[in-house]
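Complex shown without one protein chain; remaining protein chains in place.
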Amino acid sequence: MALDIVRADSVGQAAGVLAGDDGARFLAGGTFLVRAITAGDVSIRTVVLSDGLGLDRIALGDPIEIGSAVTMAQVLGEPHLGFLHPVADSIGGPAVRAMATIGGNLFAQSPYGDFAVALLALGASVVSEGADGEASQDLEAFLAEGPPRGRIVRAVRFATPAAGAFRYLKITRKHPHGASVLSIAAVLPVPGGTLAGVRVAYGAMSPRPMRARAVEAALEGRPLDAAAIEAATKVAADGTMPEDDPQASAWYRRAVLPVHLRRLLSGEEG
Amino acid sequence: MEHVREFFAAERGDDGKAVGTSLARSDALGHVTGQTQFYADRQFPGMLHLKMVRSPHHHARIRSLDTSEAEKLPGVVRVITHKDVPANVYTILRLIQVEPNDEPVLAEDKVRFKGEQVVAILAESEAVAREAVARVKVDYEELPAVFDVEEALKPGAPLVNEYHGHNWFTYEGHHCRRVRHGDVEKGFAEADHVIEERYESSPIEHAPVETTGCIVVPEANGRLTCYSNTQALFFTLDNAGLILNVPFQKLRLIGGTVGGGFGGKVDVITEPVAMLGAMLTGRPVKYAYSREEEMQVSSPRAAERLYIKDGVMNDGRIVARKVRLYVDAGAYSRHSPYGTTKASAHMPGPYTIPNVSVDAHCVYTNRTPSSAMRGFGVTIGDFALEVQMDKLARLVGMDPIAFRIRNAYRDGDMKAHGELTKGAALVETMQAAAQIAGWPISAEDAAASSTRAGG
Partner (left out) sequence: MAKLPLIFTVNGAEQAEFVDGDALLVDVLRDKLGMTGTRVGCGQGTCGACTVLIDGAPALSCLTLAVRANGKDVTTVEGLAMGGTLHALQTAFAEGFATQCGFCTSGMLVAAKALLDRDPDPDRDAVVDAISGNICRCTGYEPIINAILAAAADLRGARSA
């Protein structure tokens, strides 16, 4: 009931508090965490604020580095991240976008986590800090292993995709903004006329954002033509484990996924 | 139409010119400045927060109830069970002779829908109340549940509501509300075509932005003041008086400012328990639904299922209409017996049909009790009827407007429930609609009128 508030001076110090206390959580935008506190999650006894730790910066080098406390609104305010604007713009209304952070989005469960879906397609790595110092991990592994206890995500890093190679679409029932029926992000580089280094990721098609390996394999090495798109569409739902929720049933998600994947790949949508 | 001005004539400043002009809302200034006071905008020192232990099951027997762990929690001031409620079983519309009482304020030996109120906790803060709720132990024996109106009427279906003894509301000795006019079977035998179609709707939640709730304050003069966002102040006052066994003048209801109602705030759920809490503790009590509660337990519009069977002639006249209609009341009556009567009275729609038979069933299931919502008992039926009219028009190859004008009731026509039609305006409305929509109608239809018989 009583909640301790900790303002740390450094990420290392904050990570120390988290490591030493089961009831401690790192508070970024709070769009999930505060909701949990208000709903009566009594396991949360301490929050460590992300404020003032310098995690809210975007570095436009190569790779691009986005601090974990950067909000969707900040991404939208950065012209050099134009290809990510449709992603940030699809997450909640203006107030949610002004609060929700990139770091928090990595911890989201279906139907949320749309930014993480985009990062998965971009092949991002996650930089985190704990008692043993800083470490970098592939986002896919990070998502698979679950949130690291006592570690704080500092930033995500990814290489700028080739011009026009990044595609994103999100299907919602509520317009213009809503939770995902599903979302798809893809990086489709065609350096020499054929696809090379394809990455496709889904949101709301499993409990956490996932990569569509079968689709990637069906596309890799081929020109992005009707035959390749057909082959990818056939295996669209491979490995997916969608859930039933108020947005859509698992059945519906599986049924419409190939349609939206085809539209994304053929450029009709997204 | 005549404008009646006898009542409050001296207090009426209107000059009969309001129609067609835009009048400013009297509450707009309060709304745009944030000054409008909703019930929850009041604060009282020492106010307790009420949270409810709710049934996790759709249908279950309560074997035992253990509130001891909740009572031990610091900050918990009082725990209320059905034993504390002076007259626990009620039904809202008993005030207009709808019987029997069929709903407990707090569950006694059984729960009949998921989310039903079982135990009320009064605590110093919402957080403590919530934790105490989690500490109440209820031993349930799950019972088979029924969620479908027609399943519920079959022999051997689980009995939802013992106060009725069967899964339907009884209308003057009948298992449904009936309308009989002419001879439908004869009508079907004579018709050129007979079709039957099935229509169905889901429950619809009003989802007001302000959730249901109230604050009750015990006054020094022994009265209770209840600030509520109810849409039904007097239903609430009278039912609360009967439930608490206190004279009506001991209760003072203050309301009128409702953050969205749409019919969803006509039930009498939060006030009686909050009043009882205030009586038992002598302190102000607030009982406000969380968003989850609003969505899960507040009454939705009833789900309905309709079978409409029509006999129609090649020239477009409907000669017989038989309607079987089911209103899913959920576990308790609330406003559904009345809504079902409205549904039956609304059939066969605004059309003159010589042979009509309607059976409207008010059915109990283990779903959230349904209640009022904008035109309840009418809206879903209208949807079904008008889809049916389009299908019939297609069947006989007529334009849908022409088909409706042919069958529209005219002044002086006998309606199925034995009343003469007057003030009909359907023909004129359709003519106007056709004109606005640029929908061509024949010269004959354009000349038709509600005041002349025929079709």
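Which chain is which? They are A and B, in the order written, and residues in each are numbered from 1.
One rule holds in what follows: contacts are C-beta pairs under 8 Å (C-beta built on N, C-alpha and C of every residue); 3 or more make two chains touch, one makes a residue touch a chain.
Being a predicted model, the structure only gives us computed values, none of them experimental.
S.K.: With the missing chain put back, one of A:G67, A:G92, A:P111 or A:P242 would touch it. Which one?
M.R.: Of these options, the touching residue for the absent chain is A:G92.
S.K.: For subunit B, which residues lie in contact with the unshown chain of the complex?
M.R.: Subunit B touches the missing chain through residues 22, 24-25, 27-38, 40-41, 43, 127, 206-211, 258-262, 290-291.
S.K.: Counting contacts across the full complex, list the positions on subunit A that touch the omitted chain.
M.R.: Contacting residues on subunit A, toward the hidden partner: 1-5, 27, 30-31, 34-35, 37-39, 47, 49, 51, 73, 92-96, 98-99, 176-177.
Keep in mind that, in the parts below, only the chains that are shown with their structure count from here on.
S.K.: In the complex, go through subunit B and note every residue touching subunit A.
M.R.: Listed in rising order, the residues are 125, 127-128, 130-131, 134.
S.K.: Help me check something: in the complex, which residues belonging to subunit A touch subunit B?
M.R.: The touching residues are 1, 40, 42.
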